[in-house]
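Please see the structure below; I have some questions.
Of the protein chains in this complex, one is absent; all others appear in place.
Chains: A and B, in written order; residue numbering restarts at 1 for each.
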Amino acid sequence: MLIPFSDLLTHLPQGPHGGGNPTLTGVASLTTAQAGELTFVEHRRLLPQLQATQATAVILPLDADLQAVAQARGLAWVSVPDPRLGFALAINQFYQPASLPAGIHPTAVIDPTARLGTGVRIGPQAVIQAEVVLGDGVQVWPGVVIGEQVTVGDRSILYANCTIYERTQIGADCIIHSGAVLGSDGFGFVPTGDGWVKMPQSGRVVLEAGVEIGAQTCIDRPAVGETRIGQGSKLDNLIHIGHGCRLGAHCALAAQVGLAGGVILEDWVILGGQVGAANQLRVGSRAQVAAKSGLHQDIAPGAVMAGYPAIPLPLWRKVVAVVQRLPEMYQTWRKLNRTDAGN
Amino acid sequence: MLIPFSDLLTHLPQGPHGGGNPTLTGVASLTTAQAGELTFVEHRRLLPQLQATQATAVILPLDADLQAVAQARGLAWVSVPDPRLGFALAINQFYQPASLPAGIHPTAVIDPTARLGTGVRIGPQAVIQAEVVLGDGVQVWPGVVIGEQVTVGDRSILYANCTIYERTQIGADCIIHSGAVLGSDGFGFVPTGDGWVKMPQSGRVVLEAGVEIGAQTCIDRPAVGETRIGQGSKLDNLIHIGHGCRLGAHCALAAQVGLAGGVILEDWVILGGQVGAANQLRVGSRAQVAAKSGLHQDIAPGAVMAGYPAIPLPLWRKVVAVVQRLPEMYQTWRKLNRTDAGN
Partner (left out) sequence: MLIPFSDLLTHLPQGPHGGGNPTLTGVASLTTAQAGELTFVEHRRLLPQLQATQATAVILPLDADLQAVAQARGLAWVSVPDPRLGFALAINQFYQPASLPAGIHPTAVIDPTARLGTGVRIGPQAVIQAEVVLGDGVQVWPGVVIGEQVTVGDRSILYANCTIYERTQIGADCIIHSGAVLGSDGFGFVPTGDGWVKMPQSGRVVLEAGVEIGAQTCIDRPAVGETRIGQGSKLDNLIHIGHGCRLGAHCALAAQVGLAGGVILEDWVILGGQVGAANQLRVGSRAQVAAKSGLHQDIAPGAVMAGYPAIPLPLWRKVVAVVQRLPEMYQTWRKLNRTDAGN
């Protein structure tokens, strides 16, 4: 696909630009771009890479020095407030995501009580059980299984081989990646002398609009009530969301996060990869937790935490710097104790 | 569904009760229950929530104060030794889990050498390979793939899109959630100058009766011998069980636990979420390990451990309390060392 730089500009936020109007062939990162390609620079510290890039055009921040370098190198350039966002919009001009062929594949098995909106696409080998409701433009990729009474909002995409248990509610404009499982039984058992008695899991999972769920991520339903993922929240791969958790709007959870039962995340919470959170705790809005941290208690809104158990990030950084000196401190302590004993 | 409170009582353990015989409409948690609903109270510390609940009926522990509050508020109530167990039994009266339609769906592909018990249900698009044996009442949900020579005991349920590799043995009354993989190759490779040579994985996975396996959990088979999950053990989502592990009876493993090869868990071991255990170690019966801990060596029966590497929980709590003071301790130590040097 060939796109003149000037055509691209009409899709980006307005900003100063220069360097002519080359025809572009694609998009690439700053260090791998070839002649003909568009790239972007996010920070001034990438100035050396800008000086070396082989790209033909570049999206810059509003930074006169970077602009001067681009101009001097003969690159076509545009400056926008958020170059990463600009690059996302530019990729959309070059890239057409794969989509299912239109219509319902004859090998899909669809219960006659299911109700399908207009323009629904269903791929081969998909299974749609009784009383399912699919909104307009929903895509159900091959091998997906959708249980009884599930509802899926308009334009949502369920990628191949994901599984939706009964009664799950998926809002509009959601994306569910392959292998994800929504609505599986919460891990609830009551210990008795004879073993663990299963707590029936009669609740449901609810995804509000605009949620994205990564590959292999599991969201369990609770014994009673619901597990809810708030509007616009994004979950990466291999995440576990326990029964009865409630995520607010616009949370972002990196891969392999695990939330035990009943955890509450308020709006805009960001959790790094492999973070774990214990039962029933609450994380305040816009709190951020560094990768691999373990949360054992409530976190205040806006807090930035790290470690296991998690402590404020600046304190954690100081602790980490000292930990390596512990063996020396221990030697001093032992000598000190011997001296004390000798007195 | 409408159930008189008195009908419910016949399904619960005997205990004192009072407050009349309302007709109940459902079950809910203490804080979300509405008029007409049943809830439960597990601890006396929830007394304030009991005073505020909108529920119509409540399951209590054997506690006269809680009974007095319920009576004073005009709630129907019953006291039982284990309210959580009582609530589980009560949910079973209101809740009918989804089940497959009876029979074998015509799109299922079943090898002619497979042997099916009475009342087996097989959903659309399932695949059952050669010499598989399914016991009476087994449910195979849509998209499940069962490999050669697998056996599944009576009444076990295999939910949608799980995969059972060849020769796996599943006992009676097991539940396998969606996406779980049983019997995949153990991670065995021998390093050579040319790369890793694959150790053939000729063993099998065995699940004893009453085991539940969470969504996306993987249990690998070993090079020789078996990987075994003991009777009544419960595994949550996204767990990795390495080749040749042996779990005793009634173990409970929370989500994202990882056991390396050859780990032995004796009976009734409880592991918190994201716990990891190194190769070949043994955890004694009724030991418990806190979430996110790392086990590097054997754990004694009944021990309660935490941390990485795991140490006894009370000691770990003391260590954690001190860790935050490390930067101050370090400052003192530096001053001390300078003084020593100055002497």
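Keep in mind that, in the parts below, a residue touches a chain if its C-beta (ideal position, glycine included) is under 8 Å from a C-beta of that chain, and two chains touch if they have at least 3 such contacts.
Just so we're clear, the structure is a prediction, and the values are computed from it rather than from any experiment.
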item	value
Which residue of A:182, A:249, A:278 or A:299 touches the chain not shown here	A:249
Sole contact to the chain not displayed, among B:122, B:247 or B:260	B:260
Residue among B:93, B:151 or B:216 that touches the chain left out of view	B:216
Identified contact with the non-displayed chain, of B:29, B:67, B:163 or B:227	B:163
Residues of chain B in contact with the chain not shown	107, 109, 125, 127, 129, 143, 145, 147-148, 161, 163, 165-167, 179, 181, 184-185, 187-190, 192, 195-200, 202, 216, 218, 220, 223-225, 238, 240, 242, 244, 256, 258, 260, 274, 276, 278, 294, 308-309, 311, 315, 318-319, 321-323, 325-326, 328-329, 332, 336
Residues from chain A at the interface with the omitted partner, ascending	27-29, 32, 82, 84-85, 87-88, 91-92, 94-95, 97-98, 105, 107, 123-125, 141-143, 159-161, 175, 177-179, 210, 212, 214-216, 231-232, 234, 236-238, 249-250, 252, 254-256, 273-274, 291-292, 308, 320, 323-324, 326-327, 329-330, 333, 336-337
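Criterion: only the chains that are shown with their structure count from here on.
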item	value
Geometric centre distance via CA averages, chain B-chain A, whole Å	26
